[in-house]
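A single protein chain has been omitted; all remaining protein chains appear in their positions.
Up next is chain A:
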């Protein structure tokens, strides 16, 4: 199989960036060399104004995927149908190939933490999340991706590893995975596991999108801040991730200390180079992995 064929069957969007307000105007004026954008759904779930104005112009020129932070899929609160309806309205408007949220919970008894809180890795949680994911996917009518989060504590209740937990939920719910390589690195340092065990523990046909980001390393632990460049260890893991999962749409998240767009594009070029190196000899090699495909 050639790289071209792989890309076509893989819903491969190429190399994208998280769309940030600082770059709205430049994206429209200069149409930079970025293959696609990811928007934070909640930022555009407003009635109107500048964000919606720019979104409509940018979506004419770039593919857009949607990423949410407040679905709270792991919470024991009932699903928030008001939120889901607003999300669906925005999804119908943007028409992304997929939408995503996190393997976490954010709210409890209608109070919001505004944080991506970790779950215990238990059978009860697997059942709870899988049921809810199926309901959400059915309602939205688009493939849903769940992203692994960075975490700073783990629970005595956990009965398995995070990757076993995520992989089982993915199998039982039929969702896909947004693989955040930085979050795996951050959590591996905070919880002392081998990030390669995580990468190898996820089914190869399940990853549709990759996040790369920077963090703050305190030595004793790492905080996931998204305010630095991607570090070397994460680039290495990214290469290993591509080798396992094949060509997967990749993007860089930057949420704080946001640099000029050009700087982010140079960083994105680094991802493009790694990708080219990994797959340049592909036609002579037998790829070990089968690319993920969306269920029509």
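By our rule, a contact is a pair of C-beta atoms (placed from the backbone, for glycine too) under 8 Å apart; a residue touches a chain by one contact, two chains touch by 3 or more; residues count from 1.
Note that contacts and distances are computed from a predicted model.
S.K.: Match the chain absent from this complex view to the correct UniProt protein name in "Putative DNA-binding protein", "Sarcosine oxidase, delta subunit family", "ABC-2 type transport system permease protein" or "1,2-phenylacetyl-CoA epoxidase subunit A".
M.R.: "Putative DNA-binding protein"
S.K.: Of the residues listed, A:89, A:112 or A:277, which one is in contact with the missing chain?
M.R.: A:112
S.K.: Could you list which residues of chain A touch the chain missing from the display?
M.R.: Output for chain A: 42, 45-53, 70, 72, 75-76, 80, 83, 105-115, 117, 119-120, 122, 124-125, 128, 152-158, 190-192, 219-221, 223.
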